[in-house]
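All protein chains but one are shown in place.
Presenting subunit A:
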Amino acid sequence: MNPLPALVLLPFIGGGLAWLAERIQPAPSSPSRNASWWAMLATLIVETLLLAWITFSHPTSHTGPWLEHFSMPWVPTMGIAIRLDMDGLSLSLIWLSLILCFLCACLATRQATVKAGTFHFLFLTTLTGIIGTFLATDLFLFFFFWELMLVPMFVLIAVWGHEDRQRAALKFFMFTQGSGLLMLLSILGLVITHDRETGVLTFDYFTLAQTHLSPTLSMLLMLGFFIAFAVKLPIVPAHVWLPNAHTQAPTAASVLLAGILLKTGGYGMIRFNVMLFPDAAMYFAPVAMGLGVVGVLYGAWLSCAQEDIKRLIAYSSISHMGFVVLGIFTGSRMGMQGAIIQMLAHGLSAGSLFLIAGAIQDRLHTRDMHRIGGLWTAMPRLSATGLFFAVASLGMPGLGNFAGEFLVLLATWQVSPIIATVTTVGLVLAAIYALRMVNRVFLAARREGQPPLKDLSVPQMAAFACAMIFLIVLGLHPQPFMTFSAPSPLSVMTTNSLGGHVP
């Protein structure tokens, strides 16, 4: 039996169970009022076991680049099928998603007490959308999952968010939905071109990769994809939804947004922009790299001036995602691997920082760094954890972010030393915003009239410790991740050999 459909559907089913669990146990004071939370935890555990089974049933000395394949006709007349494929890149990103979901489960989702069942249902549905996005190799199915992760996230922000949630949710929805339509146009354009050329109507990724396109058309179609991914990643002029959405979302949704949702943009760029349209992408690379540098500097610069702790982290995410764009469009394997490492490391560091910001907000009911004051005296554990992740996000060598940034910079240097030198300014700015936050929130004098605060509990620390260990391993020994998470090369030349890869 093929595990991929189960992998996709399991969170959705689990979410349904969580929703039902709350229906059955509505009594607010009963001990099982966390039934939906338990349902979610169980779902995550089963999902992780399944993923572990998939991972370890394929030894690293695997036979082909693709680990798993699943195919089932869906709408045969239109050539739409349920095609799911897994390679190292999608597998590592799914692992990242699950780790972050566990962190959320341990630290954040329990706080959602209002309609907890619905909350968990939406949360897990988003996860389904994300995993589906990482696996789908049918363009129609990809688009379906791409939109699927959007809607529950919109509801999560709009219902459980903070003071200005409606506007933030609307902005998020408008931007991602609008750009998604462009992607749909591109998909249709590609499919129709392929149909005209060969007479075969199909949405299959591998078949479509062989379409011969004129340079102009190829560039147009690539741009459609690029804009959709650029909004999601985000690349600077299209980033305006992000600070608001990240700031206003409830903690768990912020983590999901920063940790994984942004990564779907990077994933899409690797999988669709660079691999479907290699020539157009190469032609477009200077512009994209320019946008990447602007993103690095602009995000870091604005992050230096924020007073809202979540907003600060949000802008720093923009800066880090600039490195991802830069790495992907250097056109070298080194840059792409750097971008992947950067995505994994950023998912962990920014996700954890959002969790810490959420923990602070739960206790002090503010995100304003002026009003938080020094926390080290009252909460040494939380502060030390925050310090660790802040240092990780400023790019300390030995932690994951540095490994990614270094590879990206090295690949960029080989293309253009000037661009790389300009980008390193972003590292100085990163030090400024990260330490500014540390010296406002953690290592600072205790503010007058601070209420008594409860430090993180031991299980919560253990959860954070896992993220820390992952970051250290990623920073000191990234080699296995680099070989493991490399995207399978399926540009046109290898597609022929992949034609017969059905298990």
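Assume a residue touches a chain if its C-beta (ideal position, glycine included) is under 8 Å from a C-beta of that chain, and two chains touch if they have at least 3 such contacts; residues count from 1.
Heads up, the rule we're going with is that contacts and distances are computed from a predicted model.
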Q.
I want to check something: the complex is missing a chain, and I'd like its UniProt protein name from "Bacterial extracellular solute-binding protein", "Predicted lipid carrier protein YhbT, contains SCP2 domain", "NADH-quinone oxidoreductase subunit L" or "Carbon-phosphorus lyase complex subunit PhnI".
A. "NADH-quinone oxidoreductase subunit L"
Q.
Which candidate, A:141, A:302 or A:463, sits in contact with the chain we can't see?
A. A:302
Q: Have a look at A:407, A:456 or A:471 and name the one touching the chain we're not showing.
A: A:407
Q: Write down which of A:73, A:286 or A:380 is the residue touching the left-out chain.
A: A:380
Q | Hidden partner chain, touching residue among A:45, A:435, A:453 or A:466 | A | A:435
Q: Tell me where the left-out chain touches subunit A, residue by residue.
A: 171, 236-237, 239-240, 243, 298, 301-302, 304-307, 332-334, 337, 374, 376, 380, 384, 391, 396-398, 403, 406-407, 409-410, 413-414, 417, 420-421, 424-425, 427-428, 431-432, 435-436, 439, 443-446, 476-479, 482
